[in-house]
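To start, the structure under review is shown below, and the notes come after it.
Every protein chain of the complex appears in place save one, which is left out.
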Amino acid sequence: MTTFGESHGAGIGAVIDGCPAGFEISEEEIQMDLDRRKPGQSHITTQRKESDTVQILSGVFEGKSQGTPIALFIPNEDAKSKDYDHLKETFRPSHADYTYQMKYGFRDHRGGGRSSARATAAVVAAGAVAKKIISHSSMAVGAFVTKVGEIESSMLNAQIEFDLEALQKISEGNIVRCPDDGVAKKMISLIEQVRKEGDTIGGVITCVIKNVPVGLGEPLFDKLQADLAKAMFSINAVHGFEYGNGFAGATKRGSENNDEFYFEEEKVKTRTNFSGGIQGGISNGMPIYFNVAFKPVATIVAAQESVNLQGDSVEVKGKGRHDPCVVPRAVPIVEAMAAIVFADHLLRNRASKI
Amino acid sequence: MTTFGESHGAGIGAVIDGCPAGFEISEEEIQMDLDRRKPGQSHITTQRKESDTVQILSGVFEGKSQGTPIALFIPNEDAKSKDYDHLKETFRPSHADYTYQMKYGFRDHRGGGRSSARATAAVVAAGAVAKKIISHSSMAVGAFVTKVGEIESSMLNAQIEFDLEALQKISEGNIVRCPDDGVAKKMISLIEQVRKEGDTIGGVITCVIKNVPVGLGEPLFDKLQADLAKAMFSINAVHGFEYGNGFAGATKRGSENNDEFYFEEEKVKTRTNFSGGIQGGISNGMPIYFNVAFKPVATIVAAQESVNLQGDSVEVKGKGRHDPCVVPRAVPIVEAMAAIVFADHLLRNRASKI
Amino acid sequence: MTTFGESHGAGIGAVIDGCPAGFEISEEEIQMDLDRRKPGQSHITTQRKESDTVQILSGVFEGKSQGTPIALFIPNEDAKSKDYDHLKETFRPSHADYTYQMKYGFRDHRGGGRSSARATAAVVAAGAVAKKIISHSSMAVGAFVTKVGEIESSMLNAQIEFDLEALQKISEGNIVRCPDDGVAKKMISLIEQVRKEGDTIGGVITCVIKNVPVGLGEPLFDKLQADLAKAMFSINAVHGFEYGNGFAGATKRGSENNDEFYFEEEKVKTRTNFSGGIQGGISNGMPIYFNVAFKPVATIVAAQESVNLQGDSVEVKGKGRHDPCVVPRAVPIVEAMAAIVFADHLLRNRASKI
Partner (left out) sequence: MTTFGESHGAGIGAVIDGCPAGFEISEEEIQMDLDRRKPGQSHITTQRKESDTVQILSGVFEGKSQGTPIALFIPNEDAKSKDYDHLKETFRPSHADYTYQMKYGFRDHRGGGRSSARATAAVVAAGAVAKKIISHSSMAVGAFVTKVGEIESSMLNAQIEFDLEALQKISEGNIVRCPDDGVAKKMISLIEQVRKEGDTIGGVITCVIKNVPVGLGEPLFDKLQADLAKAMFSINAVHGFEYGNGFAGATKRGSENNDEFYFEEEKVKTRTNFSGGIQGGISNGMPIYFNVAFKPVATIVAAQESVNLQGDSVEVKGKGRHDPCVVPRAVPIVEAMAAIVFADHLLRNRASKI
């Protein structure tokens, strides 16, 4: 998969090479995921207005993937470039302005250019195609918000077998996408308050994948968890990733952390699932789950100290339109990235034995 | 970089393609890092005896890299394959036995075969070459143990500018490789106790990279933190990775989490470093630091429930020779993986502008 | 570089990842090369009408490459899909109809879908960007038609130092793009005659690259000639590639084939250039030149025997609009592919030594 596009250019897109022929792909289905990510979907997201309408430019014929590269394009619409004129030569704290300037010698200052989270819309579109591929093998991926600030859902680190459908039904029913309605209300209140204060707040998304066939993942350099981690850290604002019992596992003993095997319904299962469904980099058939930590959005209203191109000290204040908390809209991005990783490994695994 | 080799085969090795010509490379220097990883180095590690002596098979002429592939080989010596005969058809809990069996249809049961942590010796050897490349650009990488079980060093999450040399001097002076001698003692006691009980325990390694030039990392799919995360999750037993303030950042507000810029000594710096030296996937010149969480080693003495190839329930007890806690020996592995990622990005960055 | 698009879909495009920041890129400049490839440019080419107007979708800001992916798109216009209805279930001889059907289980039958030479327009667009990169290092690439059927220019296999500018001036001045006006006339007559007979004819293109810095190319698997060959065989209808004295060299003795070195103007040069400017896979600073053989276009008016999906014998006759001889329009494609290879090696070579 390749993506392209900047926040305030003609648009953003993705090219998916290597999708097998024969999958039903439609703009409508891709649009459903894009709508879950698009701005302006509720009062706790940015008010930038983008319909994020996807066009399939190639690779699909008579409704089915042809085996050739699938190009997807999402034109930019509500690009208020003027909002960013005052930032042309100023580096916003904890944004990518300074690093892009230094790496490339100049930069597209409008909305962060390529570093904008807007580029993740292309990922979501490509992820919709990946979801088709993995669902053909009965796999299902679902993500939800399990933490905003200090408010935490009990689903964070629930290592037991998740009831994915039930959790998604709840989480997609509230605007913060939390799988616990009571906790969701508290999260929404917190985000509203943070927003009123012109501030932002971080959070955690938990993702679960069910019905994973045994054997996905490569022994050393393309371990399943390694590719998932890389994919998640490709998402803007992500600062942490753990799978199975993660950081908590570092405090445990082997005798309490090991997952014992048993047979049930002619399948090998584990009594616990601290391994998060992966052993030796390869899926063991149990559900795979992981947490992704997002830092708070860097754009805030309060004045901050910074410097500019000329080397002067300057004061920066957030204008533009931004999210007070990024995790509700990031749920489909996490799902898309996970689906892309699993689709890739599913196809690769076809060559693992004679 | 490519690696090869299994725990109980002829040996393990690595081929490094793309190392520029002109670096001084010697077996002695590579050996120094291997000695930090090798088994039997203290009473809190496994007693398997391997001298882990590296041979340079190609790519070095008259002491310098030629620009051609550098092949490194470490013969296996103390391979007691018989220790594993009883495991030929049994799947050890939380090991890769079951997943390898299912993926490949059969497996090398001796010491975990390719899934053995022994394969990381090849990574350490390759990392020694990568360290030469990055040190030529003045970069330095250092890792140390900051947590064993619940015992924690204050250096875990110290986001201020680390005094890397001082910390390494202390951590390399004790057998647990902790940068705080008082905490080190407690960690060693805990590991001794765990070992006596036939059990194992997890831990956390913190890694710091200094003098990173501004501009390393690619905008979207090869962000610096994404490649670091992938590299770390390629190490056996790793279950969590966070950089900058990581999971803690998910609980923070933008107003307390942003890193304000200022000028000092004609350089742009940040007052805090919650970003962990990376913004928009690209290094900003501040120190880069991250934490890696290791689960406890899966091999324990106590009897555990499991199944075998034939589908019977069986009981498994650890024999073989294994570490009670993997983190002290994993320190050079984390450093090696980090060095490899930085060397790669350093070379790639040469093509970022005209 | 990634490309996408089919003959009769929404359009075709390319995404160029890894173009350094700072190059001046404009739609006008890319268009100039596209106009040299576009259909309907003279009476000896197909009469399909496509303006082939390129749009830059991303990666360029204020007229310069940003370092981020550059996406180029060329919408399809004159797509007469109906012309192909009769071919829906028939396999045209020496086309890709049968192989696509078998590989993917179904196929876009309209104009060959992805197998259409139309996909090379995306290559030409990307090549225009690559030409900018290599011209910054003073390199120049030029191709011209040296053979049509049995009519041959003396420039075919002229291994002496070519006067590239003079040859291009002549070849771009006639519609067959031959660097010898007398020979060009004969070629044009032959193509006219072939066309009248409803037939097609093959040909050879010679390509020359000047001012190549010494040192481009990798020792074993990415030898310069290997990457050039791969690129040329990616072009539709190409059946042969030779560089330096090529197939003629197989009949020679070492004593007549070796290129002796001498100094001139403080540079190392060779007295002859049978090596074609490449030794050991690496450029030696002399001009690089190679020949590319194109088979005759497969679509002809005469009835041919074939089979269809159902397994019946059928008769196929060419409809659609096709070229009697593909080489005049293939000249910019060969140049584009060559420029892409050289741009790639130029950037890679930055990491060859300390």
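When the chains are written out, they are named A, B and C in that same order, and each has its own residue count from 1.
Keep this in mind: contacts are C-beta pairs under 8 Å (C-beta built on N, C-alpha and C of every residue); 3 or more make two chains touch, one makes a residue touch a chain.
Treat the numbers as computed from the prediction; the structure is a model and nothing was measured.
Among the residues C:K88, C:H239 or C:K317, only C:H239 touches the chain that is left out of the figure. When you scan B:R36, B:K103, B:K295 or B:R348 for touch with the missing chain, the hit is B:K103. Listed for chain C, the residues touching the missing chain in the whole complex are 3, 91, 93-96, 98-100, 102-105, 112, 114-115, 119, 147, 149-150, 194, 199-204, 214-215, 217, 219-221, 223, 225-234, 236, 238-247, 249-255, 257-263, 268, 270-271, 274-276, 278-285, 291, 293-300, 302, 304-307, 311, 313, 349, 352-354. The chain not displayed touches chain B at residues 2-6, 9-13, 15, 17, 21-22, 55-59, 61-62, 64, 66-71, 73, 100, 103-108, 113-114.
In the full complex, chain A makes contact with the omitted chain through residues 18, 20-23, 67-68, 136, 219, 347-348, 350-354.
By definition in this document, only the chains that are shown with their structure count from here on.
Central chain assignment: A. Criterion: smallest distance from chain C-alpha mean to the mean of all protein C-alpha atoms. Among the remaining chains, B is positioned farthest from chain C, on the basis of C-alpha centroids.
Averaged Cα coordinates give chain B a centre that lies 47 Å from the centre of chain C.
The distance from the centre of chain A to the centre of chain B, with each centre set as the mean of the Cα atoms, comes to 26 Å.
Of all residues in chain A, those that touch two or more other chains are 3, 100, 103-105, 114.
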